[in-house]
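Let me begin by handing over the structure; questions about it come next.
A protein chain is absent from this complex, but the other protein chains hold their places.
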Amino acid sequence: MDEASCLLGGFQGSGVETSMMVLVKALAHAGYSVLAQREYYSNITGRHSYILMRICSSREARSLSYPVHLIAALDSETVFTHAFELTEGGLLVLDRDLFPRKLREVASMEEQLRERLERRLASLGVGDDIESLVEHLASHAGVKVVAFSYRSILSSVGEKRRIPPTQVNRYLSSIIFSAVASLISLKPLYVEQALRSHFKGREELVANNMAVFEEVSARVREAKASLELEQPKLKWERLLVASGNDAVAMGKVAGGLRFQSYYPITPAADESLFLERLSYDESTESLLGPLLVLQVEDEIAAVASAIGAALAGVRSSTTTSGPGFDLMVEGLSYAGMNEVPIVVTYYQRGGPSTGQPTRGSQSDLFNAIFAGHGEFSRVVISSGDHLEAFYDAAEAFNIAEKYQVPVIHLLDKFLANSVTTMPFPDLDKIKVERGNVVAGGEGYKRFSLEALVPPRAFLGDAIFWHTGDEHDEYGRITEDPENREKMYRRRIEKMQLIRDELPRERKLTVQGGSDSNLLLIGWGSVKGVALDALEALEKEGVRGAYVNLKLLWPFPGEEVKKLLSSAEDVIAIEHSYGALVGKLISMELGVKVEKSVVKYTGRPITFDELQPALKKILSGVEKRVVLKHGA
Amino acid sequence: MDEASCLLGGFQGSGVETSMMVLVKALAHAGYSVLAQREYYSNITGRHSYILMRICSSREARSLSYPVHLIAALDSETVFTHAFELTEGGLLVLDRDLFPRKLREVASMEEQLRERLERRLASLGVGDDIESLVEHLASHAGVKVVAFSYRSILSSVGEKRRIPPTQVNRYLSSIIFSAVASLISLKPLYVEQALRSHFKGREELVANNMAVFEEVSARVREAKASLELEQPKLKWERLLVASGNDAVAMGKVAGGLRFQSYYPITPAADESLFLERLSYDESTESLLGPLLVLQVEDEIAAVASAIGAALAGVRSSTTTSGPGFDLMVEGLSYAGMNEVPIVVTYYQRGGPSTGQPTRGSQSDLFNAIFAGHGEFSRVVISSGDHLEAFYDAAEAFNIAEKYQVPVIHLLDKFLANSVTTMPFPDLDKIKVERGNVVAGGEGYKRFSLEALVPPRAFLGDAIFWHTGDEHDEYGRITEDPENREKMYRRRIEKMQLIRDELPRERKLTVQGGSDSNLLLIGWGSVKGVALDALEALEKEGVRGAYVNLKLLWPFPGEEVKKLLSSAEDVIAIEHSYGALVGKLISMELGVKVEKSVVKYTGRPITFDELQPALKKILSGVEKRVVLKHGA
Amino acid sequence: MGLKPQDYRTQLWIDWCPGCGNFGILSSLTLALSELSIDPKKLVLVSGIGCSGKIFQYVNVPGVHNLHGRSIPFATGIKLSNPELTVIVHGGDGDLLGIGAGHFVALGRRNVDVTVILHDNRVYGLTKGQASPTLPYGVKTKALTHPNIHYAVNPIALALASGYTFVARSYALEAKHLKEVIKRAVQHKGSAFVDVLQPCPTFNDVHTPEYYKRITYYLDERDWDPLVRNPDEREAEEKLLKAFKLALEEERLALGVFYQNPHVPTFEERLAERFKTYPRASPATSPIGRESRTLLTPETFQKVFRDYIVETLQGY
Partner (left out) sequence: MGLKPQDYRTQLWIDWCPGCGNFGILSSLTLALSELSIDPKKLVLVSGIGCSGKIFQYVNVPGVHNLHGRSIPFATGIKLSNPELTVIVHGGDGDLLGIGAGHFVALGRRNVDVTVILHDNRVYGLTKGQASPTLPYGVKTKALTHPNIHYAVNPIALALASGYTFVARSYALEAKHLKEVIKRAVQHKGSAFVDVLQPCPTFNDVHTPEYYKRITYYLDERDWDPLVRNPDEREAEEKLLKAFKLALEEERLALGVFYQNPHVPTFEERLAERFKTYPRASPATSPIGRESRTLLTPETFQKVFRDYIVETLQGY
């Protein structure tokens, strides 16, 4: 195989995430490309969480797949939940001590799933304990079971490394990354390096983990199991292992971020955590200057303080998710009215309301574009993958400052919480363009009507005013209807300027046969899976292209129109119920996008389900396919 | 004439509004139909405010016009601001003592206007004092000037009625309604009744005002001036004199409102003031039961407490404008998620941000429809006039409860702050339908998946749960993907139910020749002026129809499609920059509405400008006309 | 009614971390409810977003898990609409004193008869351990990258300054004390606030059970009398001041009732002065229509809206 899908599972808090990080880094050291996504409950300890991971030898891992070739389970809930999702002949690594565990004993499992599994086991005539299930899989689905006692591994490691018995349990989750690494036959050096990087040189931990790795490797060898993954053929020397949150944070720093306000919310908070970690780092400070990261009392304060910072001349940003964004809307409208360049990084999660706080969606497109009373210019951009997210996060400031508008960088949980091996960005591409900045001076008119983008001075440099009320060129309240008409129009007409000036590659990218009749259209985290599905279709003789919309607002109508005009089948793909991007196209172009593939379970669209869905549409059986796969 | 336009002006706080109320009531007693709109600054005392009023003898007054036939001015700013807007041969009532006043002395006038007027006077070669201006108008525009000393009126009334000199100034504004009433030759009885009603029987005030009226009448007679308005031919016995705020409040009471929360904001607060006045009224309480009106700490609390009340089984509502609505968005999303029937009355004003707090707009259409993260069902309705607003305010609760959705009643300042002679509503039309309400009981499932609208119990009746997280049928958190898919879909599919079940007349009304090629389309306060413009066009041989969209969301696509398909010229009319209703149509139907008349100065579209604008479009000269008239 | 504490519990698996102080709060709450013999249907548990907020589904009474920070206005709408209901708010320190601080202050001005129970773990639990408004300055709990740069808000002092008429502190792991305090808070007529010190073993590795054991002590009501016994402003002020002084003590944390003034009329009582029929006929218990028709007849319409009605006098 030149690619494999793996699943690492355990209860929340049992170290699954650490396992993932170590494993991804080890794989990166080996030269594989990896995409790994965390799927977890809105819970701190106890609920089921798992990592879905794609590892590729010869191309970029850009989508996930479920069923998987390998499951490494820390607990029985993982086995019960996912075991049926092993591919024919897949590998199942589990703790032998779990064998007697019964389905009904898994207290943390949600009722609906338990009932479904009970029905399924019953209909298959399989007992409701792990052992029966495992036997069934081995005999009926060719699953290769690698079972050993995790306890015995830990106690032997504990003895060897003289770890106090109360602490040895900490290494439980090391077993699963070790198992995967062993099954792929990763060199110990890669694992060791990964551990060293993850534990920042705390050698004790590294050595203990390596001891686990060795023990597990031995069991894997004993079991004569392996995942036949080809050696990596990718030619990278150095890369980044980063989540979407990380990529955005790095991009912001590259783009000159100086002030970030936030109120904690999933899945946005990790971005600020990254920045906070950095912000008091002496080397960062000496290299870049101060980066102020401020945790505030709510999202209203977050947007308000970010605006304040921007008025002081600082590149400022705030980061949030749906519920928080709702609270920022009034501030956004103020930023529009006062032409304040702020960047709001908006990570979508499952809505409405608190919704599914730790699951993904792309259902907030219209909230990002239309929320806010009154008409004003704003820019909404999105990123198709981690590297795009990095560049876009930096560029967002340029757009904000050049056009003096609030910019919303619309991302989602799928990207935010997936970790990937990301190419090194080309820093030459990162510009810092501040637009029409002036020193002020006598008679300075902050809101001059002379050009669409007025001259901007910073607080401290000149005397001028801001007000959310309609204002004159100096920024003082006026209700004069003629001034109103001109000022209002100027603010809105910036949208056309933005549309005119932004280069095409900031508006959209097209990949695949652009001469083909099939056009998939989507935005954000849909990109990877859409491209993989297209590639697979191409192998079956169907050529198509994917339009990755990057500029969502102002809508790049001209460009999209041209693309649509030559296509026969246009299919919108989105993590939502409404295929909102299709509606947006309809609004802007007056052309209905009738076909769509959507998913709103909170789980990402996976490769295995998208390709058949597209085929169903292409064959004319359906116009709209709702995807539902995933646990 | 069978109709006349009048303008009453003075500085804010000088009694112009009282004048308006008395005059409208007096005209109503006489049997006229009146529409009067307040135009004022976001200011308590001192800035220029005026009333624009249309009085009709033989048909319903439903639009305003500017220029006007009559100006009654309390101060020089009124004269300077509006005098050029008198029709040929119009009447100007003013205080003779103002004659020496110079333009540059009007401190409260905004700079831009002053400069424009200075240029205009200079270019006409007219001096910059009132006297020169008045003379110019009299000689060049046939204006009939009725000037007398207001001071002398007051002092003579003061003497006659023994009013202490310090208090006599309170009657200053009585001069202007008296002047208008006299010029129309209203019977004193009507004026007296109006005063009695306005001052709630405080006879002293009534008598003092009547004394002013008599004095002023005498001066008017002396001046031999009159407005040749025909005697009313309308056949009403009893009507309501109400603002849009009042009409909504009455409708809510009729509809069973029991809890209204609010945070003060223009132009919404007057609705709550109406309800507060009523709420502790013993007769109301004994007739209707308690009506709780709660002023809360902010709009977040407003929507939250309204939701709380609705969960307790109460018809509840909150009322706001753009900035406040922005803060309610997160709550709205919660109401959507928990299928809570609340009514949010949303009065649009000029945005973005604080914008023009006391001016009008319809620029929040998309905020009302799309704000809020995640996808959920909501209903957005609008009202074309006061009577519609009354019915709609009542019906909003039925829609909310029958479909268990938040309903947004989208109105605007133009309607809110205009007072009209409103026909008596037909109470038989007011239904109270509570939908699927149950008592609960064992195993009660608040969010049953069995029907699109689940059974609703009230707090106190049963044990069940609510959560903004995705939930199971009992209302308990679950993240199960299958439950998610079903629950999410059920909540959204209610939209189709609403679309299917609502009768056509709740979706839209069409007036005019529906067989014609010309279709004007708009919503809310556009209705009156659109109908008047159509009527005028018809006199010129152009037949057309006006589509008054009442259901804005879910969009009545079928019905609109049918209407559009037969029309050649479709023109959207809206108080906005973007003609948003056209974009909404485009989104829903995939048909672009290319022609529009828009206005975004904060002033209402007036009859005099709409008709020519439509003609410009019909003749093919323009596709989009931006109206700018009004002071 | 003889319901046992466990009758107030649902059967759901609880997903708090092992050792979490929330377990203690939950069990003291159900103990208190059982001793108070509250009809489960007539109780509403309103909770915010956070680990704390999840308590709503573990208690077998109607639950309204709402928005982060908004429990107090939700509770206000519920309670005033149907004053027959007993309403208890549970929230975290972020929920009630961070994003919800404005509502917290506003409730003090209203004295609506609801109980507010603060799960005070000094961190934002559910978002993975950021500093909450009650985390003291300079403390670095597990998930912080750096010691806390903010000072802490003092919940007791803030409640006293805001006008709460019952203010107490208890500790999640002192089941009996907490149960008693909750009982008194629920029985108190007016806005009651209980600051419950709550260990969060997962993220707050500084304010541990050992820490609280060391730092807390019980108020001895033999020499500490928090109750304002007479409707007398002087007594109220004096006791408020003493409570405030006690609230400022940070070296040791007193557990018990800091202040209780039963003489301030509740919002409901003030409403009842205005409505003749409230709370007997409340918004929730008064009819709103007659057989699918409006309550308003043409006659009542004319009475209620008399000020807006004009008769044409044409012909007079």
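First chain written, first letter: the chains are A, B and C, and each begins at residue 1.
Everything below uses one rule, namely that a contact is a pair of C-beta atoms (placed from the backbone, for glycine too) under 8 Å apart; a residue touches a chain by one contact, two chains touch by 3 or more.
No experiment lies behind these values; they were computed from the predicted model shown.
Chemist: Relative to the complete complex, which of the depicted chains are touched by the chain excluded from display?
Modeler: Contacts of the omitted chain with visible chains: A, B, C.
Chemist: With the full complex in mind, choose from A:E330, A:D392 or A:D608 the residue touching the hidden chain.
Modeler: Of all options in A:E330, A:D392 or A:D608, contact with the hidden chain holds for A:E330.
Chemist: So one chain is hidden, and I want to know which residue out of C:G77, C:G91, C:P133 or C:P226 touches that hidden chain in the complete assembly.
Modeler: C:P133
Chemist: Going by the contact rule already stated, which one of C:H65, C:K79, C:R110 or C:H207 would touch the omitted chain in the full complex?
Modeler: C:R110
Chemist: Check the options B:F84, B:F199 or B:Y280 and report the residue that touches the missing chain.
Modeler: Of these options, the touching residue for the absent chain is B:Y280.
Chemist: Of B:V191, B:I265, B:V432 or B:L552, which residue touches the hidden chain?
Modeler: Considering the complete complex, B:I265 is the one touching the chain left out.
Chemist: Which of B:T18, B:S108, B:S132 or B:S226 sits in contact with the chain that's absent?
Modeler: Residue touching the chain left out of view: B:S108.
Chemist: What residues on subunit C make contact with the chain left out of this view?
Modeler: 97-103, 105-106, 108-111, 133, 146, 149-154, 157-158, 160-163, 237, 240-241, 244-245, 248, 264, 267, 270-271, 274
Chemist: Suppose we count only contacts with the excluded chain; which residues of subunit B make the list?
Modeler: 13, 41-47, 107-108, 263-266, 269, 273, 276-277, 280, 295, 297-299, 323, 353-354
Chemist: At which residues does subunit A meet the chain that is not included here?
Modeler: That gives, for subunit A, the contact residues 25, 28-31, 187, 189-190, 193-194, 197, 200, 232, 236-242, 246, 250, 253-256, 258-259, 261, 278, 280-292, 294, 296-298, 300-302, 304-316, 330-331, 334, 394, 421, 427-428, 430-434, 458-469, 475-477.
Assume only the chains that are shown with their structure count from here on.
Chemist: Quick one: subunit A and subunit B, Cα centre-to-centre, how many Å?
Modeler: The answer is 46 Å.
Chemist: Could you work out how far the Cα centre of subunit A sits from that of subunit C, in whole Å?
Modeler: Here subunit A and subunit C have centroids separated by 38 Å.
Chemist: Determine the centre-to-centre distance between subunit B and subunit C, using the mean Cα coordinates as centres, and give it in whole Å.
Modeler: Spacing between the chain centres: roughly 40 Å.
Chemist: Mark out which residues of subunit C touch at least two other chains, giving numbers and ranges.
Modeler: In subunit C, the residues touching two or more other chains are 49, 65, 67.
Chemist: Could you check subunit A for residues that touch two or more other chains and list them?
Modeler: Residue numbers touching two or more other chains: 41-42, 323, 353-354.
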